[in-house]
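One chain of protein is taken out of this complex; the other chains stay put.
When the chains are written out, they are named A and B in that same order, and each has its own residue count from 1.
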Amino acid sequence: MRVSRRSMLAGTAAGVLAPAVGVAGTASAAGLTRQLTLYAEALPGGLYGYGLEPGKATIPGPLLEIYEGDTLEIELVNRTDQRLSIHPHGVIYDTASDGAPLNASFNKPGETRTYTWRTRTRYDAGGGFWMPGSAGYWHYHDHAMGTDHGTAGLARGLYGGLIVRKRGDLLPSRQYTVVFNEMMINHKMAPDTPVLEARLGERVEWVCIGYGSLPHTFHLHGHRWADTRTGMLRGADDNAAIVDNKNLDPGSSFGFQVLAGEGAGPGAWMYHCHVQTHSDGGMVGLFLVRNPDGSLPDGAQDAIDRFKQHGHTGHDMNPDAQTHQGGEL
Amino acid sequence: MRVSRRSMLAGTAAGVLAPAVGVAGTASAAGLTRQLTLYAEALPGGLYGYGLEPGKATIPGPLLEIYEGDTLEIELVNRTDQRLSIHPHGVIYDTASDGAPLNASFNKPGETRTYTWRTRTRYDAGGGFWMPGSAGYWHYHDHAMGTDHGTAGLARGLYGGLIVRKRGDLLPSRQYTVVFNEMMINHKMAPDTPVLEARLGERVEWVCIGYGSLPHTFHLHGHRWADTRTGMLRGADDNAAIVDNKNLDPGSSFGFQVLAGEGAGPGAWMYHCHVQTHSDGGMVGLFLVRNPDGSLPDGAQDAIDRFKQHGHTGHDMNPDAQTHQGGEL
Partner (left out) sequence: MRVSRRSMLAGTAAGVLAPAVGVAGTASAAGLTRQLTLYAEALPGGLYGYGLEPGKATIPGPLLEIYEGDTLEIELVNRTDQRLSIHPHGVIYDTASDGAPLNASFNKPGETRTYTWRTRTRYDAGGGFWMPGSAGYWHYHDHAMGTDHGTAGLARGLYGGLIVRKRGDLLPSRQYTVVFNEMMINHKMAPDTPVLEARLGERVEWVCIGYGSLPHTFHLHGHRWADTRTGMLRGADDNAAIVDNKNLDPGSSFGFQVLAGEGAGPGAWMYHCHVQTHSDGGMVGLFLVRNPDGSLPDGAQDAIDRFKQHGHTGHDMNPDAQTHQGGEL
């Protein structure tokens, strides 16, 4: 059995859930083993990507999704002339599936190798404490190209999102993977960064991942979430912090769901790194919330047109206003 | 109806709660719309600030506070020759109130424009999950001066704190806004940074905000809080982490309440960025906890006198000791 594939929309990390996953509460049986083939391939411009079919590698790679208790067997086909691997966060693997050269766990050039990721549910450790399960918003990445830590693989596009759900979790209508990596989002700088789309009120799931060597913070205009596993609260007394700006530093990930434009209405909403030199430098994209019928709301096309003028050092989007370039007046 | 104004103490962001807000449990009716005029003005030294009256702009701007469910209508008067705006975190706004040039949401030089911020309470999303409300320790800032991201506005002082409370939240006796922005606290370096005062045992609320392009961590000597929405726990089994040092990176904010000097006693307590080059460079202030009668405790004046000697590269506060300048021996 294969995991549901995402229809990756050109130029974005957008995915639409396949029907097999789409209905909340439709839990598959516990402990399924799912098999998957990933292809690591060279892309134009010295980049690399993972894909679910030969010739279909993307940056980021496909968003993978399983339930807590399931096992994922990934056959990684290395179609490049470099050593590389796949190292996951959040799930369980033995040293052979570590993806680290330390454990001789990588694909030589041209080699095919199987990596196995297992997951578990939480369990009672006594004294009122529970050891956590595997559910979370995770990710996977190369850990072998260029250095023993996969620095070249990360710098060149070998990464993707991974969701492990608890049965009973709410399922979204749309999912997006957003990767902050050096000065790029999904290996692009504005105005080439993803324009992520939804219709007003759709439940949209964000998987946010950080890589590279720079500190980042993720900010989404007009939407907020809770600082919990799911981004939601558990009841009227849940005291978790609410956030709309969160650290997204190298190796970290988080996820959350929002109802697109809830309260705020449709429109072109920015998401960006809130480090000023980073947002000015092009770490900004658009969350385009359409009207319920799919049409563009008033003003959205103007906003898109302005966004397409975004530069890499602080562009003036509106020439009518008196302003200046860069951080200085 | 206007929100309660804070009596801004000269040189600090200190505020005393106006009586209208001051008693815990005295909830105003749900869904109030509050109106407010803010004035953006130039300040000496090339700086800018927001104020509640003409000629009274401060850095940070006034601390605004509403209850979840309320709406805040802000008439922003731009008394400068620059384009600028007001962009909030945590609350709900449509694209016209986004404060971003992307949505043509800003004040031209000399222009007056109204921004509307709405809030909501949490609600049941099904399956045991709740979508979070707006309550939190938030902030607002320019998003239009200098660059499309407001980099010049942030660098020059256009920001302030914003609190959205749940009804039933405990109310403090004193409130302080502390902004870490590049190498400054509230746009000052030691020894010109705020000396925040309270009497022993007073409930003091801190609103901490990060801006700029540098990573920071906030540390307050002698006091701790929980890593929750309020900084407090919800019961004997609440397992939230306790912190006394927390990341305060660009665009992030958090808040908490402490009882001044509880257990620790009165005295001059440091708060500072724990990045060593930043604290050495002047990112340090004092939390001066006075005796219950308002007098200075033993040793506090000496501490204040030492603080007034703080340099920007690691000053030796006590010449009796054998020590050296800077990070090196």
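The criterion applied here is as follows: contacts are C-beta pairs under 8 Å (C-beta built on N, C-alpha and C of every residue); 3 or more make two chains touch, one makes a residue touch a chain.
Note that the structure is predicted; figures quoted are calculated from it, not measured.
A.B. asks: Considering the whole complex, which of A:A240, A:A260, A:V284 or A:A300 touches the chain not shown?
C.D. replies: A:A240
A.B. asks: From the listed residues A:Q82, A:N186 or A:Q257, report the one that touches the chain absent from this view.
C.D. replies: A:Q82
A.B. asks: In the full complex, which of B:G110, B:G126 or B:G299 touches the chain missing from this view?
C.D. replies: B:G299
A.B. asks: Which of A:S134, A:N245 or A:S279 touches the chain that is not shown?
C.D. replies: A:S134
A.B. asks: Residue-wise, where is subunit B in contact with the chain that is not depicted?
C.D. replies: Listed in rising order, the touching residues are 24-25, 128, 168-170, 215, 217, 219, 221-222, 224-226, 230, 232-247, 259, 262-265, 267-270, 272, 274-280, 284, 297, 299, 302-303, 306-307, 310, 314-318, 320-329.
A.B. asks: Which subunit A residues touch the hidden chain?
C.D. replies: The missing chain touches subunit A at positions 46, 81-83, 87, 89-90, 92-95, 98, 100-104, 106, 108-109, 118, 120, 122, 125-136, 144-149, 151-152, 154-156, 211-213, 215, 227-230, 232-234, 237-238, 240, 247, 249-254.
In this section, only the chains that are shown with their structure count from here on.
A.B. asks: What is the distance, in whole Å, between the centres of subunit A and subunit B, each centre taken as the mean of its C-alpha atoms?
C.D. replies: 31
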